[in-house]
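Shown next, in structure tokens, is the structure this report addresses.
One chain of protein is taken out of this complex; the other chains stay put.
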Amino acid sequence: MLKKELFFAGGDLRSAKLAEMFAQEGYIIHTYGLENYDFKNNNIIKEERLKLDDGKIISAIPFSKDDKYLNAPFAKEPISIKNLFEKAVGKEIIVGAVKQEIYDLANTNNCKLYDILDNEKLTILNVIPTAEGAIQVAMEESEETIHGNNAIVLGFGRIGKVLSKMLVGIGANVYVEARKKEDLAYINAYGYNMVDIKSLKEYLPRCKYIFNTIPHLILDKNMLEYVASDAIIIDLASKPGGVDFEYAKQKNIKAILAFGLPGRVAPYTAAKYIKETLEDII
Amino acid sequence: MLKKELFFAGGDLRSAKLAEMFAQEGYIIHTYGLENYDFKNNNIIKEERLKLDDGKIISAIPFSKDDKYLNAPFAKEPISIKNLFEKAVGKEIIVGAVKQEIYDLANTNNCKLYDILDNEKLTILNVIPTAEGAIQVAMEESEETIHGNNAIVLGFGRIGKVLSKMLVGIGANVYVEARKKEDLAYINAYGYNMVDIKSLKEYLPRCKYIFNTIPHLILDKNMLEYVASDAIIIDLASKPGGVDFEYAKQKNIKAILAFGLPGRVAPYTAAKYIKETLEDII
Amino acid sequence: MLKKELFFAGGDLRSAKLAEMFAQEGYIIHTYGLENYDFKNNNIIKEERLKLDDGKIISAIPFSKDDKYLNAPFAKEPISIKNLFEKAVGKEIIVGAVKQEIYDLANTNNCKLYDILDNEKLTILNVIPTAEGAIQVAMEESEETIHGNNAIVLGFGRIGKVLSKMLVGIGANVYVEARKKEDLAYINAYGYNMVDIKSLKEYLPRCKYIFNTIPHLILDKNMLEYVASDAIIIDLASKPGGVDFEYAKQKNIKAILAFGLPGRVAPYTAAKYIKETLEDII
Partner (left out) sequence: MLKKELFFAGGDLRSAKLAEMFAQEGYIIHTYGLENYDFKNNNIIKEERLKLDDGKIISAIPFSKDDKYLNAPFAKEPISIKNLFEKAVGKEIIVGAVKQEIYDLANTNNCKLYDILDNEKLTILNVIPTAEGAIQVAMEESEETIHGNNAIVLGFGRIGKVLSKMLVGIGANVYVEARKKEDLAYINAYGYNMVDIKSLKEYLPRCKYIFNTIPHLILDKNMLEYVASDAIIIDLASKPGGVDFEYAKQKNIKAILAFGLPGRVAPYTAAKYIKETLEDII
């Protein structure tokens, strides 16, 4: 039987791990834009230029930080998105977290993009490394313990639910903000401190850690006035995120846009999850 | 009323924070061996040489990593312990985690050492930042999540109890090893997996995270044979610790001697606790 | 200002508490079908017969156990539903958990029924006393501890979520059965043992406590074959419930239809919640 081949273009540590996992299963991996990563497996070939066949291209997940260049920290030189699409005319490219303008750009080159981060299964699998990663970032950015401090989680969706539970597990006093009556009832049932969106201003000032999971601007100029100067804001919402980072900076409040946490804090776990998902697709 | 003065010699981030806290309360702080730390408070003076009066000297906590030089990462140049003692003849010096040989060396210069880490109150206060710090280190050293992985805690004393609870809080499958019948009964009552010291060998191979709190060599050559190659060992026991690091290195097992965690991961919290304790002493 | 009046017809301990709460706030309460309850408040009048004015009638919650007679354990004699409706022609009656046939019967007497248990807010408020009540029943029916035993929760909806959390809190080994991929992912994220509906048969035999929250016949003859003989089944689903009680009885398996738990195990709390809800309505 013929060895199966896979084609990688760019990507961060998560993609590197992913390549290694597939290689261990006997895949031949052609990589481009991972030149500076030291692979341990001989099935992984570093190509001079983007190599293609009839198959899909597995590109960066997330795809880009500036919507101009690929998210490719291990590339010997920056790879422009435009350039990639021109080389990959007519191909299907697996990407992550792309904006409409990127889809449009792809169309002009007749590339088909599949945003794997829109995949339901993966989204759920990523909840855990995202929540755990948020706690790691909070620990690293803070000079205090999480234990015994006040932490507030904005939003009680998928990530909010798991993150709140972990924060209590570490020993934080956890506040959870929500809008819906039903969510507030559960927040109470789970033993967290309920914060109705309407009374958020009263609670913000006492919180050392602020985790946002709401995908629209909730911590705007007005709200940031109520945030303590030594607070740490960690924004987990998908871009553009829920924080006015400009203004936070002006006010000297530490605010972090936690982007692609699973890949950063648990690349192996994250890669494992992407692999599970890719296997459904490829 | 006369401004109170304090004299610092060396120390890590924890000492720097400590100096700032006292300064904020109006103390005049004379520091030596903290040259490269950027203090924000005018009450803190960086002295050319060790300045003294009749009072105590607050030195590094922990005192040294090699028992030759002070633990002083912000010093413009290394400060030898011998040199410090010679300059501080007859003084009382507040230190942390010193060995008998250091006491002896101090005696020859008629210095009185007070090891604040032997202070009961501080020991208890430090349990939380130590446990939380251990989790941070585990997160940073690992490419997987803690959630859903097996973690074992060796020893069910002060740190073991709090650490186990936090690990469950993050979502690990927690095993706890103990010797005493009573401890095993509590381990069970708290819902952890009991591991009698006798059957440790059976459980080690399945554990991704191994936290040692036992202050004698438990993970020796023999035991390390049962540790998984991708495991992460974090030793929280006071020096010399409970792991054969030499052999772990040979076997390519990641083993970390987590030394002075409170100061490293939560310097502000740690400093606050030391301050509380110092105030009892000074 | 005129004293406000309320009219009660039947009801269990929950209704009695409810009457007392309103009485304490100065309401005059006319009760019928609560003769044998010893009220401590003079604002509560036990009427010889159903007294009416233009207002609503607050009747039994839940309304009936046999769909013939009112749920009225404190009544001096049984009160037939038909009889009540005939006496209350044209009135609005607040009830709980009524079937379509009861609505129809009401219509023939031109009575308007308002089923307060369909009220969204109350449903959520009742989740907690229901879950806690389920644990109390399990404790009372069992000769073993919950701690250290296997418990399975069928369904991961409102009650399932809170109940699972409480069971872990007591120290049970908790299994949760669900159907949806997303639910299973959360069950895992929360640290429970996932049981896909498909593999339920493998897990049932090891479970001492079985809590059903699914409102259709899941524990049918076939499934009951896999239930341990010393297991305790507690059905929390709204009538007709999810258990073949006939067959369970034949097989000598203890199966309990936990009906109106909030009223039974925490009448004061339950009444407080109903009061909150009634105040929105009246």
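We just call them A, B and C in the order they show up, numbering each chain from 1.
Keep in mind that, in the parts below, a contact is a pair of C-beta atoms (placed from the backbone, for glycine too) under 8 Å apart; a residue touches a chain by one contact, two chains touch by 3 or more.
Remember, predicted model here, so these are calculated numbers, not experimental data.
Undergrad: One chain is left out of this view; which of A:96, A:133, A:155 or A:171 touches it in the full complex?
TA: The missing chain is touched by A:171.
Undergrad: Can you tell me which of B:162, B:178 or B:214 touches the chain that was removed from the display?
TA: Touching the chain that is not displayed is residue B:162.
Undergrad: If the hidden chain were put back, which of C:168, C:228 or C:257 would touch it?
TA: C:168
Undergrad: Consider the whole complex, including the chain that is not shown, and state which of C:128, C:151, C:223 or C:237 touches that chain.
TA: In the complete complex, the chain left out is touched by residue C:128.
Undergrad: Who touches the missing chain here, B:39, B:74, B:103 or B:186?
TA: Touches the omitted chain: B:186.
Undergrad: Against the chain that's been left off, what residues of subunit A make contact? List them.
TA: Subunit A touches the missing chain through residues 147-148, 168, 171, 188-189, 191.
Undergrad: What subunit C residues would touch the chain not displayed?
TA: For subunit C, the residues touching the absent chain are 13, 17, 128-129, 132, 135-136, 139-140, 142-148, 165-166, 168-171, 265-269.
Undergrad: What subunit B residues would touch the chain not displayed?
TA: Touching the chain left out of view, subunit B contributes residues 120-121, 124-125, 127-128, 158, 161-162, 165, 181-182, 185-186, 189-190.
One rule holds in what follows: only the chains that are shown with their structure count from here on.
Undergrad: Taking each chain's centre as the average of its Cα atoms, which chain lies closest to the overall Cα centroid?
TA: Nearest to the common C-alpha centre lies chain A.
Undergrad: Measuring between Cα centroids, which chain is at the maximum distance from subunit A?
TA: The chain farthest from subunit A, judged by C-alpha centres, is C.
Undergrad: Looking at contacts between chains, which pair has the highest count of C-beta pairs?
TA: A-B
Undergrad: Take the average of all CA coordinates in subunit A, do the same for subunit B, and state the distance between these two points in whole angstrom.
TA: Those two chain centres are 33 Å apart.
Undergrad: Approximately how many whole Å separate the CA-defined centres of subunit A and subunit C?
TA: 43
Undergrad: Multi-chain contacts in subunit B: which residues touch at least two other chains?
TA: Those would be 147-148, 168, 171.
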